[in-house]
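Accompanying notes for the structure given below.
Every protein chain except one is present and positioned as in the full complex.
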Amino acid sequence: MDNKNLTLISRIKDSDIYFSFIKSPTAILSTLILIIIFFCSFFVELVTPYNPFDPSSLSLMDAFTPPSWTEEGLSKFILGTDGQGRDMLSTILYGSRISLIVGFSAVIFALVLGVGLGLSAGYFGGKYEMIVMRLTDVQLTVPSILMALLVDGIARGIISRELHDEMAIYVLIFAIGISEWPQFARVSRAATLVEKNKDYVSASTIIGVSNIIIMFKHILPNIMRPVLVIGTIGLALAIIAEATLSFLGVGVPPTTPSLGTLIRLGNDFLFSGEWWITFFPAIFLVILAFSINLLGDWMRDTLNPKLN
Amino acid sequence: MVMLVVAFVSFSLFNFVGDPINNMVGEETSDEDRAELRETLGLTDPIYIQFSRFVINASKGNFGISYQLKRPVSELISERLPATIELVLLSALIALVSGTLLGVYTGINRKGFLSDIILAISLLGVSLPTFVIGILFIYLFAVILGILPSFGRGEVVSLGYWTTGFLTLSGLKAIILPSVTLSLFQMTYIIRLVRAEMMEILQTDYIKFARARGISEKSIHYKHALKNGLIPVITIAGINIGTLIAFSIITETVFQWPGMGFLFIQAVQFVDIPIMSAYLVFIAFVFVMINFIVDILYYFIDPRIRVKAEAVSG
Partner (left out) sequence: MKSKNFFKFLIAMLFVFASTQSFAKTIKWSMQGDSLTLDPHAQNEGPTTMVSRQIYEALVTRGLDMSIGPQLATDWKTTNPTTWVFNLRKDVKFSNGTPMTSEDVVFSILRAQQRTSDFKEYISTITSVKALDDYTVEIQTREPNPILLNQLSNIFVMSKKWCEENFAMAPQNWDAGQETFSATNSLGTGPFKITLREPNTKTVFKKNSKWWGEVEHNITEIHLLPIKNAATRVAALLSGELDVVTDAPVQDLDRIRSSGAHKVQSTPQMRTIFLGMDQAADKLRTGNTGDNPFKKKEVRQALYQAIDIEAIKKKVMRGLSEPAGIITFPGVTGYTKELDERLPYDVDAAKQLLADAGYPDGFEVELRCPNDRYVNDEAICTAVVGMLGKIGVNVSLFAQTKSKHFKELKDNQGDFYMLGWGVPTLDSHYVFHYLYESGASWNKVNFSNAEVDAAIRVMEGEVDLDKRNAAIANAWKIVKDNIAYLPLHHQVISWASKRSVDVPIRPNNEPLFRFSNVR
C-alpha cells in the first residue's frame, strides 16, 4: 500500500504537469481559490450558522442590513442581508452550490455524450462519423441560450408544474449539457483519429482485442488531456450559461436560488443604495468563472492539445 | 426540412405554455367573454388543425396577429428587424476588427507585458456574463458619468423599409453601449482564436522559409500568416453572428433596445404565441443561411476545399 502510494506521489512529482504547476503562480492561486469555493459551497452547513431557506428563522426586520464593515452593518451578517432578511454570505454559498452542481453535471453530461460520440465516430469512421460530425456542426450553430430556452419551454409544456419545480434543475443540466457536447465530440474525434493509426492500436486489433476494449481501455486514456481542457473551460461556460438563464428567469426556481437568480433579484436594488445584494453574488460569480478559466488556460498551455 | 421541424417545435412548444386569454383581458372579465374570445381566436380547434393553419400561413410570411399588440407579426418583425441587424452587425464588426488586431498583437508578441494584460482582460471578459457587463455599463456611463444613453435607439431616420440610427447623433450614441456589450464576449473568443492561429502558423515551415528569404517581418505577419489565420476566424465569426442574434436577447433586454430579441422576451412574458413562434422560425432561417454562406466563403478562401470539391464533382 505505502509503496504504491509512494510511487503514485513520486510519479506525480516527476510529471511535467506538476512541474509546470508549481512554476505557475496563477495556476496555484486559482486552484486555491477554487478549492476554497468548492469546500465552502459543498459544506455550507458547516461554514455558516444560517439556513437562508428556513422561513421561520428569518426576520423581515433584518432586511437590507448593509455589510458588517459599514456604519449600519451588523457583525452577525458579514456581507449584509437581502430584502427578505437572509444573510448574504450564506445565501451566496447556497446559491454557489446550486450553480456548481448544475455546472458540473452539465459538463459531465456533455462530456459523456460528446466523448462517446466523438470517440466512436473517430474510431469507426464512415457514414456514422459523417452523421455525427454533421450533427455537431448543426448543434454548434444553435446558441446555448436559445437551445436552453427551447428545452425549458418544451419541459414546461410536458411536465406538470409541481414536477417542473423539482425537475427544473435537471432540465437546466440537460439544456446546458446538450449545447456543449459538440466541443467534446470534435476534440475526442480528432484525438482518436491520431491515436487510431498508432502501432499499439493496430497491434491490439491484430491480436483480436474487441473494439469496445480498444476504444475505452486504450484510446480513451490517451485522449483525456484535451478533453479535460475542454471540460474545464466548459465548466466556466456552463456556470455562466446557468447564471444567464436564471437571470432571464427560466433557470432554477427562486425557492432554490442560484447565483444568477440572486443577481436578478438583487438587480432591482441596484439604484436604491443596497448595492451589496447584487454586487456580492455578481463578484462571486465572476471570481468563480475567472478562476476556472485561468486554470483552464493554464491547462491548455501546458497540455497544449491541438484544439479545433 | 429543418425549417419544418423548427416550425413544429416552435408551434407545439408554445401551445403548452400559458394561456393567452388571461393576458389579453383584465381580471374583471366574465367567463362567457373569455370563452367567446377563445373561440374567435381558434384556440379551441384540435392541435393538428391549428398546426396546419400555422404552417400554411407561415410559408406566406403570415404569422398571425400578436395577441398582445394586435398587429400582424410580420409587420412587427420587419419593424424590429433593422434595430437588431444594426446592433448585431456593428457588434460583429467591433468584435472582428478589435479581436483580430489584439489577437495578432498578442500572437506576435508572445511574451510581452501588454500581451499578458490583454490576455488577462480577455479571460476576464469570458468570465463576465453579458448581463453583468450591461448593468455595469449602464451604471457607469449613463448614471454616474451621464455621457451615454442607457436605453433605446435614439432618433432614427426612416429609409423606406429600413430605419437606421446611424444617421443621427443620438442614434450613434445610443448604439455604443449595447454593441460594445454584445461584442465583448465574441471579441475575447476571436482574440484567442487569432492568437492561437498566429502562433501556430508562425511556426510552420513556409513562414520559416519566408523569413529565410528575407521577407520583412511585417509582410510575413500580415500578408502570409494573417491571411491563413483568417479562415477559422471567418468561420467562427459567421457562426457567431447567429450566437450574437441569440445573445442580443439579453443585451436588448438590459438596454431596452427595440429589436427582435426584446420583442421576443416581451412576447415570452406575455405568452404571445404568434411572436414567439415567428421569432424561432426566423432564427432557424438565419442559422440555415449563415451555415450556407460560411460554407461558400470557406470554399473561396481555402483553395484546398475548392480542389477537393472539383475533384469530387469531376
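Order as written gives the chain letters A and B; numbering starts at 1 within each chain.
Quick note on the criterion: a contact is a pair of C-beta atoms (placed from the backbone, for glycine too) under 8 Å apart; a residue touches a chain by one contact, two chains touch by 3 or more.
For clarity, every value in this text was computed on a predicted model and none was experimentally measured.
Here the missing chain is touched by one residue of B:R71, B:R110 or B:K227, and it is B:R71. Although one chain is not drawn, the whole complex shows that of B:T84, B:T106, B:S122 or B:S150 it is B:S150 that touches it.
Note on the undisplayed chain: of the listed residues A:Y50, A:F64 or A:Y123, the one touching it is A:F64. Mapped onto chain A, the footprint of the missing chain covers residues 54-56, 58-61, 63-64, 83-85, 161, 254-255, 267-274.
For chain B, the residues in touch with the chain missing from this view are 18-28, 30-31, 33-34, 37, 40-41, 65-67, 69-72, 79, 135, 138-139, 142-143, 146, 149-152, 155, 167-170, 253-256, 258, 266, 269-271.
Just so we're on the same page, only the chains that are shown with their structure count from here on.
In terms of their C-alpha centroids, the spacing between chain A and chain B amounts to 24 Å. Within the complex formed with chain B, the chain A residues making contact are 137-138, 140-143, 145-146, 150, 153-154, 156-158, 236, 240, 243-244, 247-248, 260, 263, 267, 270-271, 278, 282, 285-286, 289-290, 292-294, 297, 307. Of all the residues in chain B, the ones that touch chain A in their complex are 2, 9, 12-17, 119, 123-124, 126-132, 135, 139, 143, 196, 239, 242-243, 246-247, 249-250, 253, 265, 280, 283, 287, 290-291.
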